[in-house]
Structure formats: C-alpha cells, structure tokens
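Excluded from the complex is one protein chain; the other protein chains are retained at their positions.
When the chains are written out, they are named A and B in that same order, and each has its own residue count from 1.
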Amino acid sequence: MKRSHWSIPYVVFMAIFVVLPLVLVMVYAFQDGTGHFTLANITRFFTDADALTTFAVSLEIAIENTLICILLGYPAAWILANKDLNRSAITIILFIMPMWINALMRTLATAEIFNMLGIRLGKGTLLFGMVYDYLPFMIYPIYNVLAKMDKSYQEAAQDLGATPWKVFWKVTVPLSMPGVWSGVLMVFMPTVSTFAISEFLTNNKIKLFGTIIQENINSSMWNYGAALAFFMLIIIGITTLFTGDQKEAEEALI
Amino acid sequence: MKRFLAKTYIWILLILLYTPLILIAVFSFTESKVLGSWTGFSTRLYENLFTGRIQGSATLLSAVENTLLIALVSAAVAMLLGTVAAIGIFNLQGRKRRVVSFLNNIPMINPDVITGVSLFLLFIFLHFSQGYLTVILAHISFGTPYVVLSVLPKLQQMNPNVYEAALDLGATPVQALRKVLIPQLRPGMVSGFILAFTMSLDDFAVTFFTRGTIGLETLSTYIYADARKGGLTPELRALMTLIFLIILILLIVINVRQAKMNKDKE
Partner (left out) sequence: MASEEHIIDLKHVSKRFGDKTVLDDINLYIRKGEFVTLLGPSGCGKTTTLRLIGGFLAPDEGEILLDGKDISSIPPYKRPFNTVFQRYALFPHLDVYENIAFGLKLQKVPEDEIERRVKRVLKLVSMSDYEDRDVDSLSGGQQQRVAIARALVNQPKILLLDEPLAALDLKMRQDMQIELKEMHKKLGITFIYVTHDQEEALTLSDTIVVMNEGKIQQIGTPIDIYNEPVNCFVADFIGESNILKGKMLRDRRVAFIKHEFDCVDEGFGEMTPVDVVVRPEDIYFTTDPAKCQFKATVNSCTFKGVHYEMWVDTDTGYELMIQDYDPYPVGAEVMLYIDPDDIQVMRKERTRNVMDGKMVDETHVEMIGGVFECLPQEGIAPGDDVRVTVRFEKVDLEDHQEEGVVAGEVHFLLYKGDHYHLTILTEDGYHVWVDTNDIWDKGDLVGITIAPEDLLIEKKNEA
C-alpha cells in the first residue's frame, strides 16, 4: 500500500462531515419545507428588511473591527517580533493566551465591566468587546510571519540605501501580508457570524448575522436559515479570494 | 526612547486585554452576587465549586464533566485521524495534494455558525439523533485540521530517508512506523492534540447546533443559558479563574518545552 493512501480515511471523513454538510446548506437553501426546489428563501432575504439591515450592520461592524484590529495589532506584532524591543517570550504568551480562553467567558467579563462602570451597552461597547475578543487572533499570525522573516531582506534594503521608514513600508509590510491576510481571515468572518457575543455586549440591542441564522434554525425555519448561511458562504468565498495565497496564510497560522 | 514607547504600547494593550480577566479573578474571592461590589474576602465560591453546594450545581458540574469528556475524546480521535492523514497528504503530489489541503482548510476558515448549521443539517438529513456522539463528531471535524497542520511540518523536517532506513535495517512497515516515524512525529502530534483540545473546550456555536434536545450542556452552553437567565452564577467566576490558571500553566509548560527543544537543536 502506498503511503499516500493514508489520506483516504480523512478524505472520506471530510467528505461526510465537511463537504456534504456544506452541500446540504446549499440544497436546503433552494428547497421549501416539503423538499421542492424554490427560490423563495433567496427572494425572501432580499425583501426581509430586518435581515438586510442586520446583514449590512454585520458587515460594517466586521470591517470596522478588522481595521481596528490591524491598526492596533500590527504595531504590537511588530514590536513583539523585534528582538531589540522585546526579548521576553512571556509577553508573547500573554498576548496569545486570551485566544485559549472561552470567548463567551471573556465577553461576559467585558460586559460586566461596562455594567460596573455604568457604560450603556450599544454599538460602541460591541466594537470594543469585539476588538478585545479578536485582537489576539490578528496579532498572532502577523507576529509569526514577522518573527520568521529573514533579516537579510531588511539588511539588503538598507544596504541599497533605504531609510528605516522606507525599509518598513517597502519590504517589511509587503512581506508580512500573508500574516495580515490570515489575521483578516480569523477576525472578519467570525465577527460577521458571531451570535451570543453581540447579544451580551449590546443587551440584545444589536443583532449580528449569526444571531439571525441561529434564530431561524432554532425556530425550525431550516430552509431560510440555510439560505442565510448560504449568503455567509458566498462572503467567505469572496474573502478567501481576497486573502490570496492559501498556503502562505495557512503557514502563518501555525 | 523607542524602546520606552514600544514597551508602553505593549503594556497598555495587555492591561486592556487582561482587565476583565483580572477583575473576574479578584471578584472570585468575594461572595457578592454581582461583579463590582466587594463584600469581603472569602473562598466560599471555590469551596462551593468543589463541594457542589451551588444552585443548579448538578448541571454546572456535569457541564464541566461533559466539556472535558468531549474535548478529550474528540482531540484523541482527531490526533489519530490527523496524524495518519498528514502522512498521507505528505506523500501526495500535485493536484491531489492541493485538493486535500484545500479541504483541510475549510473547517478552519468556516465560521463556527456555518460549521454548526451545516452539521445540524447533516444530522437532520441522515436522521441521526443528536447528542454526545454528534457533538464529538462535530468537534473532530474542526479539530483534525489543526493536527494535520501541526504534524505536516514535522514530516517536512524529517529526513525523508529515515523510514526507508528502518526498512533497510529489517523493520517491517508497521515496526518502522512505531519505532521511527511516531517518535519523531510525537511533538507535532502533541501540539495538534492540545490545539484540538482547546478548540473543543472553547467551542460554543458548533456544540449549540449539534447537541440536540437531550439537555446536553457543556460549559459554554451552560454559561450562555446562565447569562441569558440574567446574571452569572457567582461560582462561575471561581471556575473561570481556575481555567485561566490551568491554561496559563499549560501554555508556559508548552513554551518552555518548545524553547528547550529549539535550544537542543542548536
């Protein structure tokens, strides 16, 4: 037996538990409750003002959250990866650690603080909480790419006459883009689709797309829920297209 | 100056990130119902946690149990499946390899809601009654890719001839796997296991959609339900603090081990 055949069990497993479910999302999205083909679920979405607003709000919050995470996270990752500025591995662990702690717990803790400080829950607190939840997921992949980057690129640029500022913008930033993209992948999609988190952080005032999907599935409106999930899948497709080279982004993750 | 600015920036971010966690830890040593009002030092919450004298204690403790059980079983299966798969993928070439790697990426890119909903539909479609088994299967499906991605680099680092060297010296393929391949892949398998384990611990959405209606609660779903009822059970603060400490210790152990391994290599 060839050793490449060892991938077969996993491929079978993925066919059943990854591919088939996604196919089912599409199938259910184009079916009515009795299993007949219909476009009703799709058209319903475009006439459902509530869903459309939520969709728009979710995208807006996700974009804002992603941008804030990049703006705050990139400098942090850069400092952490810079041997002159940071020699301790502990700071890096401290940044990674929140990633490992139950997101619901962290969110509830944040919400409790807002309550304690008497801040009214709303869009501001939602964004703050989201950034708080997802910042480590942006820092980690960027840090990984920057830390593994061959120093000789920067040295070569300096040697060719680039100022430190130019080196940063012309060499370091372009070379670290795979890390940024995988950060975007890990922040943008989850933000659009979270439920629970938005409920806690806004006291149910702002719903995100994930919540709508969940509500529909929970009230047994599987077909419409599937249609909404199908729209999410389309956005995922678009984001992954934008994030370009799969392999580089994937390498930044581990 | 540059160093000072950099340090300040890092510490401000860290303080922001940790304030809520620290607050919870601090208020785990007082008995008050809500966060923010200090009613004197007490370890009652911890005692209650261990003696089980809490309101609805049975569900909280069984939720913790379920969470651990599901994480252990799913991570163990993911480790086996993922390691075998990684060896297979490593030996694949060209288009086939790209296709399998792409498939492997899907569960990692997919937001948990999609994973949850899609698996929910699958189990409905297959008329599979939902409960422990479906949650575990779901957790295996999103945990295995991390094992594959942790084991693959170990395969790449490995001298491609060691497996053949074992055969050459008279080991059967099974012996070569046990005595040569596995020992060298072990670090990757362990970190893959830990990743899958923590992903499972952390999961809320997928469990939520695949647990069915048998009343199966994990820590996440318990917290969700608890919070929606209005106000957290105070004992959760103690539990969170404990989990936080355990993870901190685990992470430090892993990192120290890794640093040591890297040093050994040099």
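Here are some notes:
The definition used in the following text is that a residue touches a chain if its C-beta (ideal position, glycine included) is under 8 Å from a C-beta of that chain, and two chains touch if they have at least 3 such contacts.
Quick caveat: nothing in here was measured; it's all calculated off a predicted structure.
Just so you know, the chain we are not showing touches B across the whole complex.
Note on the undisplayed chain: of the listed residues B:Leu72, B:Leu167, B:Val190 or B:Ile254, the one touching it is B:Leu167.
Only one residue in the set B:Ser32, B:Gln184 or B:Asn255 touches the chain that does not appear here, and it is B:Gln184.
Although one chain is not displayed, its contacts with chain B can still be listed: residues 159, 161-162, 164-172, 175, 179-180, 183-184, 264-265.
Please note the rule applied: only the chains that are shown with their structure count from here on.
Centres computed as Cα averages put chain A at a distance of 17 Å from chain B.
Contact residues of chain B toward chain A in the complex are 2-3, 6-7, 9-10, 13-14, 16-21, 23-24, 34-36, 81-82, 84-85, 87-93, 96, 100-115, 117-122, 124-125, 137-138, 140-141, 144, 146, 148-150, 153, 198, 201-202, 204-205, 208-209, 219-220, 223-224, 227-228, 232, 236, 240, 243-244, 247-248, 251-252, 255, 259.
Of all the residues in chain A, the ones that touch chain B in their complex are 2-11, 13-14, 16-22, 24-25, 28, 72, 75-76, 79-80, 82, 84-86, 89, 91, 93-98, 100-106, 108-110, 112-113, 115-116, 132, 135-136, 185, 189-190, 192-196, 199-200, 210, 213-214, 217, 222, 225-226, 229, 232-233, 236, 240, 246-247, 250, 253-254.
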